[in-house]
Every structure is written in structure tokens, then in C-alpha cells.
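Can you keep this structure in mind? I'll have questions shortly.
Only a single protein chain was left out; the remaining protein chains are all shown in position.
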Amino acid sequence: MRRKQITALLVTSAMVLGTISGCSKGTAATGASSKEDGGIKEFTAFFAVPGDEINDDNEIQQHLAEITGAKVKETWLTGQTAEEAVGTLIAGGEYPDFICGSDGTSQLYDAGALVALDDYIDDYPNIKNFFTKLEWEQLRQADGHIYWIPQFNNSYEKDMQTTHNDEAFWIQTRVLKWAGYPKITTMDEYFDLIERYQEANPTMEDGTKNIPYTILCDDWRYFCLENAPLFLDGYPNDGSCIVDLETKKVKDYNTTPTAKRYFQKLNEEFKKGIVDPESFTQIYDEYITKLSTGRVLGMIDQWWDFYVHVNDALKQQGLEDQGCNYVPLPITIDKGVKNRWHTSGDTLNVGSGLSITVSCKDVRGALKFVDDLLSEEAITLRNWGEKDVDYLVDQDGLFYRTPEIRMKVSNTAYKASHLCPYSYFPIWTGMSQDGINAAKPELQPNEFLDSLPKNVQECLQAYGCKTYVDMLGENEIPGPWYPIYTFVGTMTTATPGGTAWIKMRELKHEYLPKVVMAPDFEAGWEEYLTAYETCNPQAFLDEVQPEVDRRIKIAEEAAN
Amino acid sequence: MASIGKVKKERINWKEIKKQKVLLLLSAGYVIYGFIFCYLPLAGWLMAFENYKPKAGFFHSEFIGLGKFRQLFLDDGFIRVIRNTLAMGVINLVTTMVAAIIFAILLNEVKSQGGKKVVQTISYLPHFLSWIIVTGILHDALSGTGIVNDLLLRFHLLKEPLNFFAYPKYFWWIVAFANVWKETGWNAIIYLASITAIDTSLYEAAAIDGAGRWARIKYITLPGIKPTIIILLLMNAGNVLNAGFEVQYLLGNGLVQSVSQTIDIYVLKWGISQGDYSLGTAAGIFKSVVSITIILIANEMAKRAGEERLF
Partner (left out) sequence: MINHRMLHKSKSSLGNKIFVLLNTIFMVLFVIITLYPVWNTLVLAFNDGTDALRGGLYLWPRKWTLQNYITVLHKKNLLVGAYITVARTVIGTLTALAANALLAYIVSRKRFIFKRQLSLFWVITMYVNGGMIPVFLLYKGLGLTNSFLVYIIPGMVGAFNMMVIRTYMVGIPDSLEESAQLDGAGDLVIFTKIISPLCKPVYATIALFCAVGHWNSWFDAMLYNRMNSNLTTLQYELMKLLSSVSNQSNSVESMKNAVAAVTPTSVRSAATILTMLPIVCLYPFLQRYFVTGLTIGGVKG
């Protein structure tokens, strides 16, 4: 009896199996073809970064498809590194129509998987106007062609940045308020203030202890610990090393006197119990949890790393009224050193961008889609949404949102079913092309101010600022090499400089926590320096310098 | 029941082959299948001897002989991760096997059938959780404000909270504990299945002879599952260098990285992330060679001891 059942099950399974494989082969949307579906072209895209897929019936995607005549099925990176994902694609030889390789971009280029775009660009005005002539020159690869279009940090007209999306010393508004909104400009003043506040107010209102200062050094997020010396000396975010603004020479920030002072300060503060003892073992989730409880008075971090979750959590718990939101401070090592934490204007990431692959059968169609997506109508749909549904227009033509709309657009299900930013396609930021509004809601001045928590509004006002950026002051882009970290990100162990870079990173992960926790700082620092030398950091610097020079040269040539 | 060795040495002659033609035919099928899916891809080991680039492919990448292997073994870091992996592998092997066996035996002694089912079902639930979740909970429990420190302080075993993740000496044991926690229930399933195969009449006879519970376990249950234990021990011994990636990656940090990094983490850092597939393949070959050597030696030892063996 049982055997009959099993046989029957097997037969049915076989039939099902046959049908499935038959079906799936037939409707397989391989990356190598762009389909037509009722007049709407369909392209495929893969982005080697994490992201959310939108639903197939996404409303705004449909709307955009009607305007442009095309839509794109986007897939994102999951459970692999970008290099692995790209490596497998290359091995298989089949690619989606669009690709953004992120860390794997150079692999794609080496494999010849990308289509050279420079001959086409002149035919597509929106794309052509997306960058200046100089910027297009900077995007040329060694063989003289352009293969990818960077998508971000490209402001139309002017930079409307209201938030400081980068790194800074952050502090809670309640600390500043308690001290009467003092002017804090040096590292010593910063820690001094935190110490004093902590002594006077060791706990939150409900009795839980404050954590005066915490450091995140989980994996690649350890910039919170290690690159402060760069900024403390007043250099802009070249990320991996200093590029001297006068001499244009590359210097190592890890061994400067400022670096020693900074780590010595951390060491002192650690001994005083100001630095969170769990800093060096906490993982990102724990860190965010700590920040979300509002207990942490200050830290170094980059805005995008924490604001989304932490701000929401603080709002939900009513901790905004206790002044737990963070604002950045213009800190340097000594008075008189100008801070360059915030660089205004756009920085071009020459290392990565949107590409079209050799598997795309309709390169012109694909480029036309990209071109169409840069039109005013498309940008508004991508960034703001549908008129009267996702934003409203007042009598002066200014866009604005109600609290209900703001709530709606942060809902995950709504985002998947309705909003379609095509976020990894080239997109304008800054102003909208209508000349009145900002390109994105976050940049709209009235929107921005309205959505700020009260304690932050108060704090900004006390310092005479309207935005987070005002707290730090604006700085111009220091030079055409900036930011050099886009080059460092592409270095691999194939070169001695790249090998040195990896070794330095490994070593710093191990030694910097030890240095901060060392009972005898001088001995600990010496140990670190000795070990550091074995990484051969000079090789690293020697490899970066030519790139800096090269970028400067291109800029000079393009200007002539 | 252990196989009582009465193996007649079969001489390979036509008569025998004809008698076993069904078995031989089926075997041939399996060999072909195994060859295609398991052995053919080994041609990819060629990558370890080249400077493999995806564009050039296997046949056009630059041949560098043992270059990658030299690079690996001249690197102190690689030697260190071999040590780490081996240590964690052995500790995990021993602790998880012992825990699973003990659990299976004790569970078998539970009289209530209902209770047995409930306990067993709950026991293998952690197997289904991802390491991200389990390590998150573990991190929380062992943190300064976590439950472990809480208990230790309360019972005055500690004067102030101990950050377990800051000290290399605890790391390997934390990893072992995590594995035992997550996998004991699941690993016990095989042993429980084996226990059910033991002839119940043996137990009855022993009870009549007055054998107590311990005696029964010692002389019936344990010998009964001995073949299973040996086979699993042999197979897992071969995997000792695959001690893991995710657990160590998720639980590690800068302070313990000298003991937490495994071969797989090393390969990710120095191989894949640098676009250096050759390095990864070379490390993989190294692991395979060691594994097979261990298997051959262990199998031989099992054979000499008259125990069940893999082949």
C-alpha cells in the first residue's frame, strides 16, 4: 500500500518536474536579451551593492515606463562580496544589460565586459550635460575610453546639502545645552566638555547610566577609530592618507604627531572611564542599539552610518525632548587649525558607475533610457514621487510634505510597491531642473527645517546655523585628485602598495585597540610603530602619489 | 551491531563478476555520475598554478607553478590561521561529538514518549537559526551588561564585568560553545536513529540478568552505536580544517584576530577580495590534501583497531 503511494508520488513529481523545467526554460528572462512587452522595452540590471528590490507591479515604475518606453528589473548583491558576484558573472560570460560593479568594477573592465560609451554620449544631451568636459576626461580609462557613468554626488546648479553626510565628531544637543552652547573647536575641549557633563549628569532621566564616548571598530567600519588624525590636522576627507594642499605630496596620517596625541588622549580618557570599554568588541548592531537608547554622549562616525535607525528610535521613545539627537562639531587638534570636515560641491567617484555590458542587445535603447531618466519629469518622479500623492505643491510652486506623507513614504511595503527611485542609475541631486525646488525632499530647505527635531532646531539656532553643514562650515574641493580614496579602494595585492595597504589595515585593527587600552601608553605606542613599519607603508604612499599627480595633470590638460 | 568480520576474500574472476553484474552495472552508473559532478571540476585546480584572471580563463592565464603555494606558506599570517583553524576544528569536533552522544543517550533513557518528542524537537531548533542571529544573542549574553556577567557578579565569582571578547584565550571556547549550543540537538539525530536499531531483546535480557542502567548503557547502547560513532568521527576528522568561516567572522574583532581568523577568512581577505582566485584555489587544494591525509591515516588506525571503517 505504501509502495503504491510512493510510486504515485514519484510519478507525479516527475510530471511536475517536467512541467516546471519546461516552463522555466521557456520564460527564462536571460540577461542577454532585452525583451519587448507590449511596446515597453525591458532591461535587466545588477548592482553589486546591497539594496531592496521593488515589486514587479510598482506604480511609479509603470509610470516611468510609460514616459520612457522602458523598464528595468533590478537585482542587488546578496550574501557575497561584490568581487565574488562579479567574478562569477565574468566566468559565466553572461551579463545583465546594465551593471554597476562597485568593488568589482575593475574586474569587469579587465574582462572586457563593458561597452565603451564615449562615442555614444554626444547623441544623448541629458547624459552629456550630466558631467563637465573635465569630468568626462577624468573618467577615461587607460585605453582612452569611458566605460561607466558615476551616479551620485552630482548637483544641478548648486549644492543644497543640509545634512553633513560625512564624518565628524558628534555630540548630543543636551550636552551643548547644559554648557550653554559653548564654542568647541579642539579635541581637548571636546573631551573636557564630555567629562564635565558626565560628572554632573551621570545618568539619563530614567536612571540608566550614560556612555560618555564610544568607538565603533567593527570590521570595515573602523574608520571611527583610525582616521581621525587626518581630520584633526585640518585635511579634507581623502580617506586613506593626507594629500598636502600646498605641495600636493602624499603623507601618512597614521604616524603624525597629531596621531600620537589623539591616541594618547583616547588612552587617557579610557583610563578615566570615559571611553566605552566595550568599544573594541562591539558589533555594529550593538553599537546602533547603544546609540538608540540615547545614552551615548558623543562619538566619531559618519552620518549615513547611524542616522536612519537612531533618529527614528529616538523619536519613537520621546528621547528627542531629552536632547539626545546629535550634531557635528568643527573639531581640530589645536586652535587656529581650520577644519575641513565638510567639503561642499560634488566629488566624482571615478572608480565606479553605471555601465552597459556586452550582453546588451540594444545599447542605444539602454542609453536612451538613461537619458530619459535624467529629465526633469523623471527626476521628480524618482526623487519625490507622484504629485498630490507623495508631495503637494503650494501656490509658489514649492513642493512640501505633510507628516502623514512623511510617515507613508518611510514604510517598507509602500516603498516596494509604489516608489521607484532607480537609485543606481545616474541621478541629479542639488536643485531640481524646475529652478524652484530641490531635487530631493531631504534637500528642500523648508522640508528640512520642518522635519528637524526641536532640540536640534534649538541647538542650530543657538549657534546661528540653519543646517548641519553650517555647524562645520563649508570648504571647497581641495583639488582635482580629491577624493583619493576612490583610487585606494581599487588597490589590490597585485601591487606592493596594495599589499602594504591591506597589511596596514590588518595591523591597525589589532594594535590600535591595544594602544588605547595600554596601561603604559608610550610603550604601547612604540610597539605599534615598530610593528607598523613592517607593513612597508612607504610602498603604499609611493603608489598613491603617481595617481595624485596623474589626476592633477589631466585636470590641467583639460583646462587648456 | 558491529559487523562480525567474516569477510570471504572474493577473487576477481569472471564467475564472480557475472554473479555481481547488477551491482557492477549500478556502480558504473554511480562512478560516471561521481566523475562528472565531483572529479571533473577538479580540473579547475589548474587555477592554483596560474595567475588566474576571469577574462583570460583557464588556458590563457599566466602559469606560475607553485608560486601561490610559496606565497601562502611564506606568510606568517597563513601559518597562524592554519593553527587557528586546526585548533578550533579539533576542539569543535570533540566537544560537539561528545555533547551529541551524551545527549542522545540521556534522551533515550527518558521514559515518557511524549516528553522525548518534545525535547528532541526543541533541541534541534537552533540548527535552523542563522549564525547571524545566534552570534548576536551570544554577543549580547557575554557582553559587559549581559546575562553571563550578571550571574558571575551576583555569585561573587567576579569583581567587575569581564569582556569575554577582548581576550584571545576565551575565543576558541566561545566558538566551541556556540557550535555545541546550535548543533547538539541536530547532531544527535543520527545517534538516536542508531540507538533505535539496537535489538530491544538485548535490553530485556540484560534487565533479567540484573544489569543496572549504567551497565546497560555501557555494554549495550554504546557498543551498539559504536560503528556510527566511528564512521562519523572519521568523516568529521577529515573536515577539521573546515572549522568555519561565519562564526569566527561574526564573533571576531581586532583584539582577538590573531586567534579568530580561519583559513577561509584569510582566503576571503587575501584572495577573493583582491580578485586573486588562484590564492583561494591554492588554499583549497592545501585543505583537501590535509583532509585526505587525515582520512587515510584515521581509516588505517580504525582498521588496525578492528573497528568499522570508511573503506
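For clarity, chains are labelled A and B in written order, and residue numbers in each chain start from 1.
In this text, contacts are C-beta pairs under 8 Å (C-beta built on N, C-alpha and C of every residue); 3 or more make two chains touch, one makes a residue touch a chain.
Every value quoted in this text rests on a predicted model; they were computed, and no experiment measured them.
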Residue in contact with the excluded chain [from A:T293, A:N325, A:T343 or A:N383]: A:T293
Which residue of B:V94, B:L129 or B:L158 touches the chain not shown here: B:L129
Hidden partner chain, residues of chain B it touches: 1-3, 6-8, 10, 12, 16-17, 20, 22-24, 26-27, 30-31, 33-34, 36-45, 47, 54, 103, 106-107, 109-111, 115, 117-130, 132-134, 136-137, 140, 181, 184-185, 189-190, 192-194, 196-201, 210, 212-213, 227-228, 231-232, 235, 238-239, 249-250, 268, 273, 277, 280-281, 284, 287-288, 291-292, 295, 308, 310-311
For chain A, the residues touching the chain missing from this view: 6, 9-10, 13, 16-17, 20-21, 23-25, 27-31, 44, 46, 48-53, 55-57, 73, 75-82, 84, 87-88, 91-92, 94, 96, 102-103, 151-152, 165, 219-220, 223, 239, 284-286, 288-290, 292-293, 302, 304-305, 308-310, 312-313, 316-317, 349, 351-352, 412-413, 416-417, 421, 423-424, 485-486, 489
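As a working rule, only the chains that are shown with their structure count from here on.
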Inter-chain centre distance, chain A versus chain B - centres from mean C-alpha coordinates, in Å: 39
Chain B partner contacts - residues on chain A that touch it in the complex: 81, 83-84, 87, 90-91, 103-104, 106-107, 110-112, 217-218, 222, 277-278, 280-283, 285-286, 492-494, 498, 502, 506, 508-510, 512-514
Touching residues (chain side chain B, partner chain A) in the complex: 53-55, 77, 136, 139-140, 143-144, 163, 165-166, 250, 253-255, 257-258, 268-270, 272-277
